[in-house]
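For this view, one protein chain was removed and the others were kept in their places.
Chain IDs A, B and C follow the sequence of writing; residue 1 opens each chain.
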Amino acid sequence: MIVVEDLHKHFGGFHAVDGASLEIAKGSITGLIGPNGAGKTTLFNVIAGVLPPTSGRVTMDGEDITGLPPHELFHKGLLRTFQIAHEFSSMTCRENLMMVPGGQSGETLWNTWFGRKRIADEERALRAKADEVLEFLTISHIADLRAGEISGGQKKLLELGRTMMVDAKIVFLDEVGAGVNRTLLYTIADAIKRLNEERGYTFVVIEHDMEFIGRLCDPVICMAEGKKLAEGTLGEIKANEQVIEAYLGTGLKNKDKLEKA
Amino acid sequence: MSEPFLIGDCMTGGYGKGPDILHDCTIAVNPGEIAVIVGPNGAGKSTAMKATFGMLNVRSGSVRLDGEDITTLSPQDRVIKGMGFVPQTSNIFTSMTVEENLEMGAFIRTDDISDTMEQVYTLFPILRDKRNQPAGELSGGQRQQVAVGRALMTKPKVLMLDEPTAGVSPIVMDELFDRIIEVSRTGLPILMVEQNAKQALEIADKGYVLVQGRNAYTGTGQELLADPEVRKSFLGG
Amino acid sequence: MDLLNALVALTNFVMIPAIAYGSQLALGALGVTLIYSILRFSNFAHGDTMAFGTMMTILVTWLFQSWGIGFGVLPTALLALPFGILATMALVLVTDRTVYRFYREQKAKPVVFVMVSLGVMFMMNGLVRFIIGPGDQRFSDGERFLIKARAFKKMTGLNEGLAIKTTQGITVVTAIVVVALLFWFLNKTRTGKSMRAYSDNEDLALLSGINPERVVMYTWLIVAALATIAGVLYGLDKSFKPFTYFQLLLPIFASAIVGGLGSPQGAIAGGFIIAFSEVTITYAWKKVLNYSLPESLAPDGLVQLLSTDYKFAVSFAILIVVLLFKPTGLFKGKAV
Partner (left out) sequence: MTDTMKHSLLFAAVGLLIVMEGVTDWGFFSGSWNSSLVILNMGLISAIMALGVNLQWGFAGLFNVGIMGFTALGGLAVVLTATPPTPGAWSAGGAGVVMAMVMGALTVVSAVTVTKMMPKGRSRALVTIAILVVGFVIYRALFDPAIGAIEEINPAIEGNIGGLDWPVILSWPVGGLLAAGAAWLIGKTALGLRSDYLAIATLGIAEIIIAVLKNEDWLSRGVKNVVGLPRPLPFEVDLQNDPAFVDRAAGLGLDPVLASTLYVKLGYAILFAVVLLALLWMAQMALKSPWGRMMRAIRDNEVAAEAMGKDVTRRHLQIFVLGSAICGIAGAMMTTLDGQLTPGTYNPLRFTFLIWVMVIVGGSGNNFGSVLGGFLIWFLWIKVEPMSLELISLLTSGMAEDSFLRGHLMENAAHMRLFTMGLILLLVLRFSPRGLIPEK
């Protein structure tokens, strides 16, 4: 579905993404792991159009989407969440969801003055949909709270909820579990699984929590130093020599120095 | 058991008015020791270190340095008390030369700093060669050396490192750990947070595994590495 | 011979005024850039700080003149300058204590600081007008010229004269001395280095035991001195009028941004770029061209690219071009 070919992203002399090539299969939940600084988030940002690539190509269903701005990618069905939740803090949780769908007639100024009826109808439908999503995520009780006031985990759920307001094709989740307690993490995992099965969303998940990855993801891609290092099931990845060396570690060569006088 | 040199004792607290991230969390370090805090993402590793350094509200519990209660001191005052801290990111003055970075490290000192600077250069020979280069032009590993060197310039009584190996390649990581061991052998207590749990525990005299802001496992590095529970949940089997 | 005349005319009408004006802009832009890099906001009150410093200097100058104190061939204002600087230092320190410090403690966003500086701008502007009035003040005395046009003609036998005003000479010399002192201070002294460290990485500076309030205080003191010197030099060279000083904000900001906000070297380069462009584009080139071109090609009109009133357009155009093609400025500035 998504094909990344020889992608490079350099910041000055620093090669954050250094020739990454990978493919995301339709309908999969792909896990993306790797040590801090391996370039996972940068890769995300380049695919999602936040950063222009230095070189390389990204295609989606055969169409070149390299360097398209995020709002155009959104309308093509490519959505994302953020490592640190990017909620609209002064708006209620329901409004956070209702703003998502594109092409609302109330987004045109003319209609706000002369198309009140149409807007009202659309708003009713949007509201119902938003409430449905909140229910799906088991957070109906926070619908009228300002998004700035809810907990970090709830913000993550809300971000996931935003992707459900439209028919997404593929959703990128950037460390959806960071700062989330375990119970909520499982709720998120369940929601992801259900979305994948019921709505056919494709997911790409950056995570550090191996248990979370193990529960959800197949296949798992491991990145290191801006490149893809290995791909396979979590079991295969864990057994992979290169991965152990770069991510999980082999041990210290200078152990002898520990022997103290 | 005698009181450890630096101890964050039963700390509970969080950032600003936000929710508590730490719950009854204790970490301590003694001279000559390397103490390492590990744990999954979001477990409060860095938070625990920052609490010890006074960068967030500790609602209950206390922090004591050399027997003195410093719970209410600001980070700046703790620097004066002898705590050296190396943040995870933006831990050098990029536009200033290596030597100026070291000078800034010694800003609070009024005595002659040339000896300490000599020691830092001996410890990190590469810095001597690059002393007149802007620190921002150095590689990742060299920057970390500058950062540690800067902290050493205050002649701290305890050194705290927040993920010193984040974003560096495995080889550089080994070299950094190597240096940290050398520093530790001068008798300076070192407390650090590490993402690369396995390697860090290898060199740790004392390891703290945090989960959800609580102490989950505590022991020597070797004990933790050998503990099947710890291996299973954090070290990937 | 004609070419020589052209060269002299060029020097007289373009080079010298542009160098003097450039020095004044550079000093102004240095103040803006220092505030930006240490206090992290664009200070809209800078033009009015310059006006205040100049006004104080003028008042002291008048006092000296009434006492019969002069400075020989040099303007009395130079004697009064230190007093003007001290008064401005007092003013900005009081402003910082009563106004800016509150927002610093709140860790307010830069744009809030900008709003606050608008308020300070209004107050300073009102204060200056209240004390000295909105009118034009000339306060230059002493010898008017270093080189007189007629003397130059006699000496060289050329048709074109070359005049260098004393104030232009003073401007350039003072600017060189001040900039040299500033760079020495920033690069060699402990306090200067601590200011650079604070500007580079505020949090790390705190961890190194640098006292932010001291850094901020030194910054204001230096800025007050720079603003007063820039203002007095501009006033000596041209004249003092509160509104003109307010309007200087645009070329000064343009200089600082073109050079790269936060970079002292950039501020200086930016000041000269803006000054030279302004003068060359608004200068009527007829004379120079008449000398340098053969008779048949001599122009009819004034060959003035833009009328002098469009000088703001020049700073503005350069600013836009630089921002579009090199948003961090010519010398890499910093972004808040």
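Everything below uses one rule, namely that a contact is a pair of C-beta atoms (placed from the backbone, for glycine too) under 8 Å apart; a residue touches a chain by one contact, two chains touch by 3 or more.
What you see is a predicted model, and the numbers here were worked out from it, not measured in a lab.
With touch as defined up top, name the shown chains that contact the chain not shown.
Touched by the chain not displayed, across the whole complex: A, C.
Which residue, C:M15, C:L78, C:L127 or C:L330, contacts the hidden chain when the whole complex is considered?
Going through C:M15, C:L78, C:L127 or C:L330 one by one, C:L127 is the residue touching the chain not shown.
For a quick check of understanding: of A:V3, A:I119 or A:L145, which residue touches the chain that isn't displayed?
Answering carefully, the residue with contact to the hidden chain is A:I119.
Out of A:K26, A:H75, A:R124 or A:R199, point to the residue that touches the absent chain in the complete complex.
A:H75
Given the full complex, what residues of subunit A touch the hidden partner chain?
Its contact residues with the unshown chain are 48, 50, 69-71, 74-75, 79-80, 82, 86-91, 95-96, 98-100, 102, 104, 106-109, 111-113, 116, 119, 122-123, 162, 166.
Of the residues in subunit C, which ones touch the absent chain?
Interface with the chain not displayed, on the subunit C side: 41-42, 99, 102, 110-112, 114-116, 118-127, 129-131, 133-134, 243, 246-247, 249-250, 253-254, 257, 301, 305, 307, 309-310, 312-313, 315-316, 319-320, 323-324, 327, 335-336.
The rule is simple: only the chains that are shown with their structure count from here on.
Which is the least count of steps on a path of touching chains running from subunit A to subunit B?
Counted as steps through touching chains, the separation is 1.
Farthest chain from subunit A, going by the mean of C-alpha atoms per chain?
Between subunit A and every other chain, the largest centroid distance is to C.
Distance between subunit B and subunit C based on Cα centroids, please, to the nearest Å.
Comparing mean C-alpha positions, subunit C is 46 Å from subunit B.
Per the contact definition, I'd like the list of subunit C residues that touch subunit B in the complex.
Against subunit B, the touching part of subunit C is residues 190, 193-194, 196-197, 200-201, 203-210.
What part of subunit B is in contact with subunit A in the complex they form?
Residues of subunit B touching subunit A: 19, 32, 40-42, 140, 163, 166-170, 174, 177-178, 181-182, 185, 195-199, 202-203, 212, 233, 235-237.
Looking at the complex, which residues from subunit A come into contact with subunit B?
These residues of subunit A touch subunit B: 14, 35-37, 151, 175, 177-182, 208-211, 225, 238, 245-246, 248-249, 251-255, 257-258, 260.
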